[in-house]
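With one protein chain withheld, the remaining protein chains of the complex are depicted in position.
And now, chain A:
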Amino acid sequence: MSSLTEKDRPIVQLLLNTGTCPRCILRFCRVGSQTLYRRAYKNLMKDLEEFLRNNQEKEDRVCFDVADPPCKRIRLEHMEGSDDPNHNGALQQIPLINDENTAVENSSMKVCNVCLGILQEFCEADFVKKVCQKVNSADHQFSSFVFSVSLPPQMSVRERAAWLLVKQEMGNLGLSLSKDDIVQLKEAYKWIIHPQLSEELGVPADGKSLFEVSVVFAHPETDEECHFLATACPDCFKPAKNKQSVFTRMAVLKALEKIKEEDFLKHFPCPPSSPKNFCDVLGIECNNSAVFVAGRYNKYSRNLPQTPWIIDGERKLDSSVEELISEHLIAEFKADSFNFSSSGREDVDVRTLGNGRPFAIELVNPRRIHFTAEEMKGLQQTINNSSDKIQVRDLQLVTRSAICRMKEGEEEKTKTYSALIWLDKAIQKEDIAFLDDIKELKLDQKTPLRVLHRRPLAVRCRIIHTMKSEYIDRHHFRLHLKTQAGTYIKEFVHGDFGRTKPNIGSLLNRTADILELDVESVDADWPPTLDN
């Protein structure tokens, strides 16, 4: 159904009388022609009144002229209408409808009792300009946009009341109306505003766009209209700690599903009342979806934590791996913040050598999102030039799903280490040779005491796949090991009060301690190696 027909006449009359705006009227009459919604407000009003005055019997008479394409029509209307729509005052003097049943007061644009102005004032060029100003000042790089709108919950209540009203009237005429037949408010709004935004911003609207323009509307005048639902359906409204109001959109919709028609009509006026004010715009925000940068890092300092080490507001050690890497990325991408994650991590005093450890950084709300491979290489160089404590390689843009792949690596991939070990009792070369022959050594490791304050107590079974010893002197040797992910190497060496069994001490029948540890490799194949 693309236009109004004879059957719709009583509905149009009813809704107009009770304070519903032309576009909402079109919605409830199931008009699906987007062009009609885009017509200027005052023209739509005129057309509706003409429709009502018109007494044609023919059902298929199309009442609205849809000859011009929408954009052209809007521009034409801008040229014609030198009187800009005044939001709070008179649009124009709308002639009284020549019908005994009506007594509509028409000296100013009344706030629609269903859309509270969304399909009225907030479709106008002025509002579009306001939104675009915000977008342009936000400095985001984008090639398309998705426009999202947050409406106050009481609008679904009013929509329900209007639907019940129309359903009743149609029932009287022997017709039925299902909720799904009505054009959704948000959909109609997007039909009208997308082309205007698209034209001003110079880019298309795209549901999958990474750039989001979101507008939040509120209508404090009618906020309490939802409250009756709490008494009718108490189990839909659970107070959540972080939310200001219990009447969230989801909760209200849920309650509307549950409540019976009779109960609804008992508590809520049908038709809905005419409010005094239009909606307020609580905020217009611009947001780019996060971008992800991955790579591998080497750590050459024995005095650098992975994440900032701060106790009681005081920084214990200068800087951190994540800060040294992210600092430059934040600057180049102009992001609000970052989230750093890596495939496992090492202690402050442990170096990471070899190909390095895979990491990924989520850059939140980046203003710049397009970078060529060359530019990424340049970024990598900048990071590497800025510090000798860490170095990065294979720096590249990746997708969000890449993070899962990386975390898989944490659990599954093997790591190789080099440990410098001290022994209390002297050794000869022959005493440690047997270690090289031990394969797939099973360990039982209780949660190390040094992390027990922040980890649950548990026993972990881990495997040391291979070992290679290097004699240094009577009290020292170097051990290279290849282990399962999640093995605590330090505890394997000193035994952690006997809570890791077996351990180097028990294997050599001595007391052992670890002096130095290096990660020689993290055996992961992700992220893809670039020719650096």
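Definition applied: a residue touches a chain if its C-beta (ideal position, glycine included) is under 8 Å from a C-beta of that chain, and two chains touch if they have at least 3 such contacts; residues count from 1.
Keep this in mind: contacts and distances are computed from a predicted model.
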Per UniProt, the name of the complex member that is left out, chosen from "SSX family member 2 interacting protein", "serine C-palmitoyltransferase", "Formyltetrahydrofolate deformylase" or "Protein Abitram": "Protein Abitram"
Residue touching the undisplayed chain, where the options are A:Lys208, A:Lys260, A:Lys276 or A:His453: A:His453
Option touching the unshown chain, where A:Gly117, A:Pro195, A:Gly495 or A:Pro527 are the choices: A:Gly495
Contact set of chain A toward the excluded chain (per top definition): 446, 449-450, 452-457, 495, 497-498, 511
